[in-house]
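A single protein chain has been omitted from the complex, and every remaining protein chain is retained in its original position.
Let's turn to chain A:
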Amino acid sequence: MSLSDSLISFRNSFISPRFVQNSAGQFFSSGHTNNWAVLVCTSRFWFNYRHVANTLSVYRSVKRLGIPDSHIVLMLADDMACNHRNPKPATVFSHKNMELNVYGDDVEVDYRGYEVTVENFLRVLTGRLPPSTPRSKRLLSDDRSNILIYLTGHGGNGFLKFQDSEEISNVELADAFEQMWQKRRYNELLFIIDTCQGASMYERFYSPNIMALASSQVGEDSLSHQPDLAIGVHLMDRYTFYLLEFLEDIHPSSKTNMNDLFKVCPRSLCVSTPGHRTDLFLRNPESVLITDFFGSVRKVEITTEPKFSIHQSYSDSDP
């Protein structure tokens, strides 16, 4: 028996086929191969600083867990970092006393200012953009993509306000997701919304494989977390603040699942009651990892046996 053969049998004794089967089963349970994120802040004006901070903290977590800028479509309706009212330019803070700068040094905003409109948002989702749109502004997902969609701003019962001048209704959003499903633009979709009466926005969804979370029920307001006296505005909304705290503990190999995400902001902390909807989702939320949507975890395929022997291939080609 040659050295290589003995090594192989030694290795095989440690990795049993059953172990490989189980880990492979876990890896391939979600069936997605790439991750995308569409993060939208719909509010304009300085006093809506917290909405931009909400979106940027989700952006930061998503980037930290591995989704690259090319797979993130970030839409910010107004500029807070370089706003002339900002006492610390080029920063957006999420915690008071300026503890955490969620804007950072390496940020790419794809849609900013007046570009954040209902039409552009729906065009990004459905992929019907003019041909000269650059790649960084497109959602180039396929039927094996898991997409995270995060919306924040001011909303009401059945609508979300864009920039104080127009609104998107829950019916429009549900139809956009149905278009995405019919065009096979997603494998699974996680929809998170942090606005007043956010649960009304997911009431009308009817496409399969969508899981939705909202920060408050119909009839309730989502409240903001804490003001910073130096900056002069409220820095974050409560739901996203506790969501950020929860996500800071997640790392690319963590096994936390969606049930923990549903418990993120209980009524005692959030004042409003967060809601969620999983009836359209095929898998059990317990088996869905957080990193399935928030991170970009690459799947590794482990083979059990080598197909050929290295020693043999070299011995054939001696001149």
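In the analysis below, contacts are C-beta pairs under 8 Å (C-beta built on N, C-alpha and C of every residue); 3 or more make two chains touch, one makes a residue touch a chain; residues count from 1.
Keep this in mind: contacts and distances are computed from a predicted model.
K.L.:
Identify the UniProt protein name of the omitted chain, choosing among "Phosphatidylinositol glycan anchor biosynthesis, class T", "AP-5 complex subunit beta-1", "Aldehyde dehydrogenase 1" or "Large ribosomal subunit protein mL46".
P.N.:
Options "Phosphatidylinositol glycan anchor biosynthesis, class T", "AP-5 complex subunit beta-1", "Aldehyde dehydrogenase 1" or "Large ribosomal subunit protein mL46" narrow down to "Phosphatidylinositol glycan anchor biosynthesis, class T" for the missing chain.
K.L.:
One chain isn't shown here. Among A:Arg44, A:His95 or A:His276, which residue touches it?
P.N.:
From the options A:Arg44, A:His95 or A:His276, the contact with the absent chain belongs to A:Arg44.
K.L.:
Sort through A:Asp79, A:Asp142, A:Asp221 or A:Asp260 and give me the one touching the missing partner chain.
P.N.:
Looking across A:Asp79, A:Asp142, A:Asp221 or A:Asp260, the contact with the absent chain belongs to A:Asp79.
K.L.:
On chain A, what residues meet the omitted chain?
P.N.:
On the chain A side, contact with the omitted chain comes from 44-45, 79, 81-82, 88-91, 103-110, 112-115, 130, 132-137, 163-165.
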